[in-house]
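Excluded from the complex is one protein chain; the other protein chains are retained at their positions.
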Amino acid sequence: QSACLITKTDTNPFFVKMKEGAEAKAAELGITLNSYAGRIDGDHESQVAAIETCIAAGADGILITASDTAAIVPAVQQARDAGILVIALDTPLEPIDAADATFATDNFLAGELIGQWAAATLGDEAANAKIAMLDLAVSQPSVGVLRDQGFLQGFGIDLGDPNRWGDETDPRIVGNEVTAGNEEGGRTAMENLLTQDPEINVVYTINEPAAAGAYEALRAFGRQDDVLIVSVDGGCPGVQNVADGVIGATSQQYPLLMASLGIEAIAAYAADGTLPENTPGKEFFDTGVALVTDQPADGVESISVEEGMDLCWG
Amino acid sequence: MDLPDDRRADHRRRRRGPVDPEGVVMSAPILTARGLVKRYGRVTALDRADFDLYPGEVLAVIGDNGAGKTSLIKALSGAVRPDAGEIRLDGQVVDFHAPQDAREVGIETVYQNLALSPALSIADNMFMGRELRKPGLMGKLLRRLDRKEMERQARDKLSELGLMTIQNINQSVETLSGGQRQGVAVARAAAFGSKVIIMDEPTAALGVKESRRVLELINDVRGRGMPIVLISHNMPHVFEVADRIHVHRLGRRLCVIDPKAYSMSDAVAFMTGAKEPPAEAA
Amino acid sequence: MDLPDDRRADHRRRRRGPVDPEGVVMSAPILTARGLVKRYGRVTALDRADFDLYPGEVLAVIGDNGAGKTSLIKALSGAVRPDAGEIRLDGQVVDFHAPQDAREVGIETVYQNLALSPALSIADNMFMGRELRKPGLMGKLLRRLDRKEMERQARDKLSELGLMTIQNINQSVETLSGGQRQGVAVARAAAFGSKVIIMDEPTAALGVKESRRVLELINDVRGRGMPIVLISHNMPHVFEVADRIHVHRLGRRLCVIDPKAYSMSDAVAFMTGAKEPPAEAA
Amino acid sequence: MTETTGPSRDDYESGLEGSSTDVASFEGGRGPLYRIHGFLHSTPSAVPLIVLVASVLTFGLLVGERFFSPFALTLVLQQVAVIGIVGSAQTLVILTAGIDLSVGAIMVLSSVVMGQFAFRYGLPPEIAVLCGFAVGALCGFINGVLVAIMRLPPFIVTLGMWQIVLAANFLYSANETIRSQEIAEQAPLLQFFGERIEIGGAVFTYGAIAMVLLVLGLHYVLTQTAWGRHVYAIGDDPDAAELSGVRVKHTLISVYVLSGLICALAGWVLVGRIGSVSPTAGQFANIESITAVVIGGISLFGGRGSILGMLFGGLIVGVFSLGLRLMGTDPQWTYLMIGVLIIAAVAVDQWIRKVSS
Partner (left out) sequence: MTETTGPSRDDYESGLEGSSTDVASFEGGRGPLYRIHGFLHSTPSAVPLIVLVASVLTFGLLVGERFFSPFALTLVLQQVAVIGIVGSAQTLVILTAGIDLSVGAIMVLSSVVMGQFAFRYGLPPEIAVLCGFAVGALCGFINGVLVAIMRLPPFIVTLGMWQIVLAANFLYSANETIRSQEIAEQAPLLQFFGERIEIGGAVFTYGAIAMVLLVLGLHYVLTQTAWGRHVYAIGDDPDAAELSGVRVKHTLISVYVLSGLICALAGWVLVGRIGSVSPTAGQFANIESITAVVIGGISLFGGRGSILGMLFGGLIVGVFSLGLRLMGTDPQWTYLMIGVLIIAAVAVDQWIRKVSS
């Protein structure tokens, strides 16, 4: 029995965790696991080549976090035609039933949670908030759009086209900047937005490295204590940053769980052809998302930093 | 091989076109330039230079290093565009934007730096810009080159020049010795010029035998009625083949002298500024 | 300026070291080569070539284009490593890995392609690899170059050669005329050679005046007791300055002749293969 | 003065009399080593071909028949198809001593135009494809004019174009992917190059076939026509080419336009390969095409190399990637290995040329 894991990159700690989870479970169940990844987020062709390799290698199942959720579909179809079970991890394909199953975080919900938390924490001040949006990339990959739009929804801002960021007209948004999801991009983006409007008091970040970079910029501007930074991911360093007061709140996802569930599903399918089932009421199996903060806000469910630390990317 | 004096007498006899300044009627010049100016930053390479070339003559251009001889013929062959001045070919004002323009009206030039593509073969270089195509469909439709023929012709031209140490016609030019390269450039110009041939120091790197061949070639070309501009620092060569000598000094034409009327040492004295040229020659 | 025969007599008088093959005792050669072989792919440039240079002499190397003269002196100056054969300097076998090795033991070379850096200034080129530093702390600690001094010296050297049309010593070499570049290369070698100076066609692109200066310079250098290897296609020049003439043909030394014992036309006949050299010269 | 006064010719030239007038004849093969050298020297694509064959054999031994099967080997061809086509465009530009960093962006923009013109504006797919080619040619033309007429360095021109075209691509496409199913229903022409011929286990997509034909065609053009010689001459020394009668500007512009057209073709083939039209595709096309070109033995300084070498170079990378993936190597190790192999391939190339010369 063999399985493939195809991630967007293998440099983002999120996917590293995912791979750890898959490897541990595969070792436990006696499955050979081959891992593939794109070079950067959005490297679609490498993923197609990886699927083709899995077909050539005769794998039983493929776990994939697609870089381009619509474009990957024909390749996925080829794999399924070859009798391989394909499970989308973390990011649903478009259409979602292009994969045999999807084990994912609801990224929109993840964004919505931090949006609600920020709005609730600010209270009445939310009406006068000045928001900086630190997004992923100009190519607007779907994770980035979902988290961004989820945040705005949760904060109570009109989305415009929910499939795009940057088209909102709400004056509370100071601007969108791209960060490439790392510290360097986060810092430069934050500096640029702060120069534009030094009064910014809410910062949405696509992930925790970008948030750490943004915090460095705020510190340089001497504004680190009067700005709320919110983020998504829930990795261990990110949760630690919540504890240290760098990040106000972050939405935690569970990549390790996704991957190990995926491997189990492939094992089951290889054994007797059973297909995994969806979470009731959803089109996919929701691996859950939780808001991690040590300043819980009314009306927004959250877990504490200690719980977050225990679960971080578990 | 003929003896020198025979050949000399011979070419004088064959010479066409009136070329003697004090002699018979002068026909109209074929190529003229008036008031050419070319500046490179702070350096003035051409300073209101004039130039006249008559049909069928060999015009030598002599001058010190840096006098502006190369700049002058580059302006004539379209390789540089002068800042001011005009050039006429057969009385018509011409304005060359590229060497190819000059080439198309029949002016062929051997540049001092040779203008060869080092990585390409000798044959490729000789036919650059006017390649031969295969006869028939292959050539017309598929525009296929006729390599065999080009190689054959290239070989012939080089043999005519006596460049016999080239072992392989498909050798790339970068593997040739300095003199061999110069031979290739001269052979190219000789093969394709139809109106004027300009040679900027064509024998500088050539051996005794090869230089002799080039001089013979110049006489042959004149025999065909085509005028030649020859830049050279070699006074005996200049005085052997030239019908008139254009002395260039400090970016402009100092005078034009008749090699029969002046001695070599006069020419050298004019070009180095040791003597003033006589009024009638200036 | 002296008259030619004066100068000629003069240098003969000043000549040191026994150089006459039929004459007095021969001292030991300073630079020798035996059995040098150099192949470029299918082309054999050097075919078991020998070479001898005696102290204080001017040795001319003549030969057809492509005979292998440049390859020979490149082997002697460390620019190419021969495939076989050995080179001795003052009787010691030497193995140069780079031109800098040869330069460090005092062999200075003017290459046919000049070896100048086009974008750098004349002064930079002349002092390349042996730059002068400022005196004092600035030079020792900060290794600061003494540009003023280098420019001054460069200017002096060029004036000695009579290259008077260079308008700006800070001009980059690419903006010089062909002859001016050659002058820079010759001036560099003359300024720095301490044991042997090798010149590969140093006057090819030079004007009459500048060529004359180079020949004077060769005599001056010999006057200082330093031997010179001169490659040239210019027979009058060769016969004027050479003490012995090495005739190169088809990649090897055909013979060595005494310019006093043979005429120019003999030399030309040997080098082109028109005549067999006499047994004693081979 | 009389004719006798001027020293018409120095008497020493009389020595020339009787010298031989033969042309040195070409010396035939002097043993096998010389033949091999002559072959390697006159056939610059031979070395990458040898490396390619060696690497196929090595992986065949290491991985076994999962790799050494018609299916897997033709899979390499499919995977390399897009890069091979882009690499052809890159080869043309690099032969002129330029470099084209905008190839990937032009490819993607062309494919997006083909898709959007068919879907957003409802044009017939044939017209939409033509529009895609027109856009590719236009981008190439702009590059060409900036390089040839304005004399800007190709690196910087195409660096700028890359950013411009890519941003235009995202702005115009609004980051929308056109899904495969829709294309199959409404404009199957766009997926033309995804169709396939199966012979035994071997699968040849039209895209892979197109790539091979394109490379062979360009090989003919580059080696057998005047235009091809001019491309080499310009790369070798543009000043010398200009002086010896090549219309450098015209030729350069034609090279960039052709490069743009080939990128558009690559965009079409890309749609066939990935099924959908995605504005985020092709991000590594630049670096991969340059890698293929350089492993293929084509000089980045222009004027030297064969386009066949580029094809072999691309296939070498494809074989290594697939082979290492099939061996289950960790992706980072794969990148590391490919890095080592890039250097090793060129080192071997250099070494062979040196030893044999």
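So that you can tell them apart, the chains are marked A, B, C and D in the order they are listed, and the count of residues begins at 1 in each.
The criterion applied here is as follows: contacts are C-beta pairs under 8 Å (C-beta built on N, C-alpha and C of every residue); 3 or more make two chains touch, one makes a residue touch a chain.
Remember, it's a predicted structure, so these values are computed and weren't measured experimentally.
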item	value
Displayed partners of the chain not shown (whole complex)	A, B, C, D
Residue among C:Ser27, C:Gln153 or C:Ser263 that touches the chain left out of view	C:Ser263
From A:Ser2, A:Thr188 or A:Thr279, residue that would touch the chain that is not displayed	A:Thr188
Interface with the unshown chain - residue positions in subunit D	7, 10-12, 146, 150-153, 155-157, 159-168, 170-171, 287, 290-291, 294-295, 299-300, 332-333, 335-336, 338-343, 346-347, 350
Contacts of subunit B with the absent chain, listed as residue ranges	40-42, 235-236, 263-270, 272-275
Interface with the unshown chain - residue positions in subunit A	10-13, 16, 40, 138, 166, 175-178, 180-184, 186-188, 191-193, 195-196, 209, 212-213, 215-216, 219-220, 237, 240-241, 244, 246
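The working rule: only the chains that are shown with their structure count from here on.
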item	value
Third chains touching both subunit C and subunit A	D
Higher-contact pair (C-beta pairs counted), B-D versus C-D	B-D
Distance between the centres, which are taken as Cα means, of subunit D and subunit A, whole angstrom	38
Distance from subunit B to subunit A - Cα centre to Cα centre, in angstrom	74
Multi-partner residues of subunit D (at least 2 other chains)	10, 12-17, 19-20, 27
Contacts with two or more other chains, residues of subunit B listed in rising order	113, 165-168, 208-209
